[in-house]
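A single protein chain has been omitted from the complex, and every remaining protein chain is retained in its original position.
To keep things simple, chains are lettered A, B and C as they appear, and every chain counts its residues starting from 1.
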Amino acid sequence: MFSNILIYFVIIPLLMLGGVGLSRNIRQIRAVAVIGSVALMALSTVLLLQYLDLRHAGETAPMLFTDSWTWFAPLNINLAVGVDGISIAMLILSSIIVFAGSFASWKVPQPKGFFLWLLLLSTGVFGFFISVDLFTMFMFYEVALIPMYLLIGVWGSGRKNYAAMKLTLMLMGGSAFLMLGLIGIYYHSAPEGGQLTWNILEIAARDSIPHGWQSFLFPMTFVGFGVLGAMFPFHTWSPDGHACAPTAVSMLHAGVLMKLGGYGCFRVAIYLMPYAAQELSYIFLILTGISVVYGAFCACVKTDLKYINAYSSVSHCGLVLFAILMLNSTAMTGAIMQMLSHGLMTALFFALIGMIYGRTHTREITQMGGMMQILPFLSVCYVIAGMASLGLPGLSGFVAEMTIFVGSFKAGMADYLSGEGSLRLVFTIIACCSIVITAVYILRVVGKLLFGPVYDKHHLELTDATWWERTSTITLILCVAAIGCFPNFFNNLINTTFTPEIFAVLGK
Amino acid sequence: MKQEIALLVVFLLVFLYDTFLGKGAQKGLPAFTAILMFVITLLGLCPHCCGVGGEQTAFAGMYATSPVIAAIKNILNVGVVIVLIQSIKWTNSENMSMRRGEFYELLLVTLFGMYLMISSRHFLLFFIGLESASLPLAAMVALDKNRYESHEAAVKYILTAVFSSAIFMMGLSFVYGLTGSFYFQNIYFAVSSNMSILLVLAIAFVIAGIGFKLSLVPFHLWTADVYQGAPTSVTSYLSVISKGATAFAFLVVMTQVFGAVYSRVWEWMLYALIILTITVGNLFAIRQRNMKRFLAFSSISQAGYIMLGVIAFNAMGLAALMYYVLVYIFSNLAAFGVIGAIENATGKVSMDDYRGLSKTNPKLSFCMMLAMFSLAGIPPFAGFFSKFFIFTGAINQGSVAIYVLVLIALINTIISLYYYLLVVKAMYISEDEPVVATFKSAASERLGLWITVAGIICLGIASCVYTYLLDTTAVSAMQAYFIG
Amino acid sequence: MEITAVYYLIPALIMFCCGVYGFITRKNMIAMLVSLELMLNAVDINFVVFNRFLFPEQMEGMFFALFAIAIAAAETALAIAIIINIFRAAKNIDVRSLNEMKF
Partner (left out) sequence: MAITIPILILAIPLFMFFFLGLFGMKMSHKLAGTLGTLGMGSVLVLSYFTAFQYFFSGLDIFVNEAGDRLQYLVFDQTWLQFTEKLVIKLGFLLDPISAMMLVVITTISFMVHLYSMGYMRDHHGVFEHGFQRFYAFLSLFSFSMLGLVVAPNIFQMYIFWELVGASSYLLIGFYYKKPSAVSASKKAFIVTRFADLGFLIGILTLSWYTGTFNFTELTSVPVEGLAGVTQVNIGTAESIRNIFATSAAPTFMGASVLTWALVLIFMGGMGKSAMMPLHIWLPDAMEGPTPVSALIHAATMVVAGVYLVARLFPLYLMEDSAMIIITVVGALTAFYAAMVACVQVDIKRVLAFSTISQIAFMMVSLGVARPEYHEGLGYMASMFHLFTHAMFKALLFLGAGALIHAIGSNDYTAMHGLRKSMPITHITFLIGCLAIAGIIPFSGFFSKDEILSSCGQYDILVYLWMSLVAGLTAFYMFRLYYLIFWWKEHVTPEGHHAPHDQPWTMTLPLVILAAISCVAGFIPFGNLVTWNGEPYDFMAHFDWSVASISLLVAICGIALATVMYRKENELPAKMRRALPALWTWCYHRFYWDELYQFITHKIIFGLISKPLAWFDRHIIDGTMDSFATLTNKASEAIKPLQSGQIQMYVFYYLIGALLLGGITILCLI
């Protein structure tokens, strides 16, 4: 069991949990968090290198490092692990954000409880990404969700009770649909009389879910994951939840947890039920297409920084799901890149907002101004994050969005020319419009918050970022820039996943 | 029979201890009972006692036992041991000193009744089991002489219980009139060949009669009042052991007696009952402030989930039901353990009194939180697994309707999550001054909580429990009924 | 005139309904207990009648009725005891006053 590298993605967070549990003061807790998250980053790097080596050596299996340990034998539930390019990308993303998040919560009150829950959340996240068994996947998914309640409830601010409850209930509502969908998939995972299985790879290989059932199970799973992916109209937990969550939690939640939604939509809904994905994608295309512009428009008029960013997340995550539904490799690659990119930059945003809020005690942009003169470091970082968000080349947002647009335009044209309607094309163009609206709200915030004269004279006494805050933000900025400057590396990594076989099933 | 005999021996020993040992030794009675129960639980767990193979019968086929039945009895035993441990503090308290023995004796008698209920293959035995599992409980409910609520609860319990047993017997009399036998097997074959309207009514009455003990809506109305009024230990016993045993017995009756008319008659009845039970239980639970009353409604909705194992009508459902009961025992007892500890120390049972508990009693709060998470079905706690398996089992039934039912049940889990989180919120998030001061709970209470917490954490992750249950049920004699 | 099972069953049913009615309407708990007894006895009659008229070759119904009577006695005893308890505590046995716990 311990010879498989993947299992350490769960073991390390668990060890960290133990370490934090045993810690006696905040220094020890910090040490555990930093050492652990560095170990996780190192581990994901090692995994990445090994993976690339194997791929170069000609491995063509859909997933590598696969392993399976029996858990509930009669139900054929296994702790099955395996990764492909997408999972590795997500693992890297998660470890980076855990690292940055640890630094961002350097001075959190009641650190022990906070880190315990945070690490439980990370355990869930990592477990989710390495699982290829629907059951364990779902289990880790829920493990990752519930700590949010306490993290927001105890360490949050504002209407935290309401927000925490709303977030938890809505996400759990999604997972209720999801659970039904997953059980349904299990029962149709084999032809009559065959051995049922929860293993994604086996189900995909068999492709035996009857079409009628797919049409029922696909919406279940897609909505289930879609709630976490902030799909319109199930996104309303996101603004409230993010607004009230403490910094590191917002980072982790928007940065990683929301990616679970997109990842799940791809890995479960689309991958296992390609027929329904084609037949029913139009419903969700409309919904996600709406998400993209809707979130952006809403962000334009909000005045609370976190609300703005939460709506921007709705828009960006909508783009992820939107791209996934395009069912071609370019758009899907773009979707994964967008997940990476959004994860990093939104984490950066939330980190910065948290840092600014920690100093000014307000998040209303109408109450602030001229931060560039007071907090130059944070402000510059904010501008960079904003530029990444509105898709400046050289930063991650651009490559992700362009890949998505190229891919979805391709899908749209293919549909259009083959007479299957112009829905995809129209929504692609609508989605493209988001680049303008994004620019509007990002620049509005940057203009009001950072530039202009100082609004509140008391703010003049504020001090700029401390070293741990710098560590957190610089890490994220470097990653954002790395994706933006060397996109092909990530592109190739992700592309190794989209083997022709997948799209042979999808038919496009 | 071994388990029944062992239980009788325990009963006799407890009785003798209570009767003949002097006042000084009386304080040891609770521990004595607990240890004895613990011993027979261990004995029951050894493979020899569990038996192997199919059913073995006694009393001209009125009584039967099998590995499955032994397993459910073991599960009950485990629960009883925990209840006994948790009740030590209470029974050793001043105002219980005169009635200590009665509590244990009545408890063991009801347990014996449940054994009979589970093992019976004849309605006479079943009826005796049912009554002896419920009548002494009325006395137990009334045990707290100084509290008015205790008496009120007892009256409500005994009157409704007798009424429901009258209805149950009415149903039985119809069954008898239709089939001329009380043997499950005879009725099964008679029913399958000869369906009449009277049978439908009979089934409805039988369901009502047993549903009373399970507190299925609309037969549940006594539950909240009785749980609230009864002494906490009795409430916990009522809510887990009595409910678990009845759930299993209900499954036996529905499959082995009326299994032939599953899809024609009672499948739809159960659909309605399950939806009602889960929903109404949840709806009431969200507005409760008294913790015991709150858990009463929670247990009502949990009963609805347990019924999914019955409606599944297959071995997986059976195994899931048993597993659910086991997990439910641990989770609910953890909650009651905390409630009991706080009640014993401060006399407070309102949710408002739990505000800020995490600051004064972090460990108790932690136990309570785990219990709530487990009841709500949050991984990695056992409740998640039990819920998942019971849904999996139900869906194995395969019809479209069952998907709808499970979906409704799943949506209801959100409501239930809401009210379970209310408790967590009160303990952890509320920023009010803590009501309950820091106190140290008794060793017995701590032991009980440790056991339950260990169970909550391990039962799901350690797959052997569920695997064993599923393997056992898959080869049990009941399979024949499911397939038929 | 042949006396068939129906001649017994209909009074039994009426008894049962009376019992139910009484149980639901009477305020006095003792009266309620009496109504319960009516119901139980109606059921006993059912058992006996079914046994005698439909399945005379066995005695199962009779025995069941016997057990039922015994259990009913136990129930009544227990109920009376509890009612006495309540009377001590509340000085009345009006069932409608037992609503301390509700909602």
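The definition used in the following text is that a residue touches a chain if its C-beta (ideal position, glycine included) is under 8 Å from a C-beta of that chain, and two chains touch if they have at least 3 such contacts.
Computed from a prediction, not measured in an experiment: that's the story for all the values here.
The chain left out touches which of the shown chains?
Within the full complex, the chain not displayed touches A, B, C.
In the full complex, which of A:A39, A:L443 or A:L462 touches the chain missing from this view?
Residue touching the chain left out of view: A:L443.
Of the residues listed, A:Y263, A:F409 or A:F427, which one is in contact with the missing chain?
Only one of A:Y263, A:F409 or A:F427 touches the chain omitted from view, namely A:F409.
Could you tell me which of A:A61, A:A205, A:L417 or A:L478 touches the chain that is not displayed?
Going through A:A61, A:A205, A:L417 or A:L478 one by one, A:L417 is the residue touching the chain not shown.
Have a look at B:A34, B:A208, B:C367 or B:V436 and name the one touching the chain we're not showing.
In the complete complex, the chain left out is touched by residue B:A208.
With the full complex in mind, choose from A:M345, A:M387, A:A465 or A:C479 the residue touching the hidden chain.
With A:M345, A:M387, A:A465 or A:C479 as choices, the missing chain is touched by A:M387.
Which subunit A residues would touch the chain omitted from the figure, given the whole complex?
166, 169-170, 232-233, 235-237, 240, 294, 297-298, 300-302, 329-330, 370, 372-373, 387, 390-394, 398-399, 402-403, 405-407, 409-410, 413, 416-418, 429, 432-433, 435-436, 439-440, 443-444, 447, 450-453, 487-488, 491-492, 495
Hey, which subunit B residues sit against the chain that's not shown?
Residues of subunit B in touch with the missing chain: 155-156, 159-160, 163-164, 167, 197, 200-201, 203-205, 207-208, 212, 217-219, 221-222, 224-225, 264-266, 268-269, 272-273, 280, 283-284, 286-287, 415, 418.
In the complete complex, the non-displayed chain touches which residues of subunit C?
Missing-chain contacts on subunit C: residues 20, 23-25, 32, 95-96, 98-103.
Operating definition for what follows: only the chains that are shown with their structure count from here on.
What's the farthest chain from subunit A if centres are computed as the mean of the Cα atoms?
C
Highest contact-pair count belongs to which two chains?
B-C
Compute the distance, rounded to whole Å, between the mean C-alpha positions of subunit B and subunit C.
The mean C-alpha positions of subunit B and subunit C differ by 27 Å.
Please tell me the distance, in whole Å, between the geometric centres of subunit A and subunit C computed from their C-alpha atoms.
65
Which residue numbers or ranges of subunit B touch two or more of the other chains?
There are none in subunit B.
If a residue has to touch 2 or more other chains to count, which residues of subunit A qualify?
Residues of subunit A never touch two or more of the other chains.
Of all residues in subunit C, which touch subunit B in the complex?
Spelled out, the residues of subunit C in touch with subunit B are 16, 19, 23, 29, 32-33, 36, 39-40, 42-43, 46-47, 50-51, 54-55, 58, 60-61, 63-64, 67-68, 71-72, 74-75, 78-79, 81-83, 85-86, 89-90, 95, 98, 100-103.
Using the touch definition from the top, list the residues of subunit B that touch subunit A in their complex.
373, 378-380, 384, 388-389, 391-392, 395-396, 398, 403, 406-407, 410-411, 413-414, 417-418, 421, 424-425, 428-429, 463, 466-467, 470-471, 474
So in the complex, the part of subunit B that touches subunit C is made up of which residues?
123-124, 127-128, 131, 135, 138-139, 142, 145, 148-149, 151-156, 158-159, 161-163, 165-166, 169-170, 172-174, 176-177, 180-182, 224-225, 228-229, 287, 293
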